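Shown here: the complex without one of its protein chains, the others still in place.
On to subunit A.
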Amino acid sequence: MMSESNGSSRRDQDQDQDLGLYFLETCKGREMKNKEEEEDEDEAPKELNTINSSGGFAVVSTDKLSVKYTCVNLHGHDVGVIQANKPAPTKRLIYYFEIHVKDAGVKGQIAIGFTSETFKMRRQPGWEANSCGYHGDDGLLYRGHGKGEAFGPTYTSGDVVGAGINYAAQEFFFTKNGQVVGSVYKDMKGPLFPTIAVHSQNEEVHVNFGQKPFTFDLKEFEAQERMKQQLKIEEISVPPNVSYGIVRSYLLHYGYEDTLNSFDVASKSTVPPIYIAQESGIDEQEITYALNHRKTLRQLIRNGDIDVAFGKLREWYPPIVEDNTSAICFLLHCQKFIELVRVGALEEAVKYGRIELSSFYDLPVFKDLVQDCVALLAYERPLESSVGYLLKDSQREVVADTVNAMILSTNPNMKDSKHCLHSYLERLLRQLTACCLERRSLNGEQGEAFHLQRVLGSGRRG
């Protein structure tokens, strides 16, 4: 790659630096990102809240799992209403809880539902704005007005009634004795507290926040919800041969020449002879470039033959390694150091580090990796240490990927240098992840976290 003038050569070098630096950054991020993906379980309610309950109309048991109306009710503002101690957790598909009506008392004016933090704790859930409640005496659903809407059956002593939030469908739903009674759209925002209420003499209700098995088959319901989403997805027809194109371009991009050859032989009979590469728009020309060289270098690096790799690069692509302070040279030197540690040649590693790595020690971009590399020397069993990740194959992959990208960048026909970084497959995967995250944030962070394995492993068997 000849540079025309000083100016353009520096620009080319900058661009190449960028590619090298990109992989350097991903090095650090790799271990950390995977841990971040694990979801924090937001805490679920476990018992009733006795602190904010209405003034003495009802009595809560000592285990905080049941409530009894002890007075004689006189009007509409002496409801014995009580919330759970925590709001419903949102980072899951569905939240659900149940009540068992021990005693419907004189009038059976029991209710179950959800209320907001600022709910007036003397009213039935559903009688005030920003609350909803399914009432046992009339079987109506109240959603913020005094007037309820026809919803389901009434319920009384001995019944088990459940209330749930379906975050996927953004709905409230209710059950009676294990059967779904109905559901409505949830337009309440913000934290929602599971709420129960009693309002006539001797009413007594026990609540189940999951400490006992539910009467309703929640698992089955969740499975059905997932199936609904799944069916929507399976309706999308995938154009034939797109998968083929994406896989082939992946193999080409990363220089898996041997696999590619087997692949081409095997697929010859199954893919129509006039391969629709152009039709699906995948430009293979860019990534076929220097296939054999890239394959060779990847093999060398995967085997830890860094010296030979350096040699080949100097022979085939001198501009890539001519600047010894570039990110790519840095990565290769680090890898050489790591390989020496791996075979236990610690003295040689120290010597090598002094010659090749010391100049990077003070540079902010390179500092972290150098420190981690040097830290390897401190441990008798470095693989088990916090810097053990450097000894894994994944680290060799990073270096191999960097070299791969650098070689691709020397292709004079490369349209966009970003194409060197990732194949279509990764870009598609990123699209999916980013979109799922975006969608969840639009939903106020409610709903299940994005787990790639579940997404790609799910679906009907047949």
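Going forward, a residue touches a chain if its C-beta (ideal position, glycine included) is under 8 Å from a C-beta of that chain, and two chains touch if they have at least 3 such contacts; residues count from 1.
Keep this in mind: contacts and distances are computed from a predicted model.
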Report task. Between "superoxide dismutase", "ATP synthase subunit gamma, mitochondrial", "CTLH domain-containing protein" or "Putative transcription factor WD40-like family", choose the name on the UniProt record of the chain that's been left out. Result -> "CTLH domain-containing protein"
Query raised in the report: Which residue from A:258, A:322 or A:348 sits in contact with the chain not drawn here?
Result: A:258
Query raised in the report: Per the definition of touch given earlier, which of A:118, A:358 or A:431 contacts the omitted chain?
Result: A:431
Query raised in the report: Thinking of the whole complex, not just what is shown, which of A:44, A:242, A:291 or A:350 touches the missing chain?
Result: A:242
Query - Residue touching the undisplayed chain, where the options are A:234, A:307 or A:348 - result: A:234
Report summary line: Note that subunit A touches the chain not displayed via residues 26, 29-30, 33-34, 232-234, 236, 238-240, 242-243, 245-247, 250-251, 256, 258-259, 262-263, 265-267, 269-270, 272, 280-283, 298-299, 302, 393-394, 397, 418, 422, 424-439, 442, 452-453, 455-462
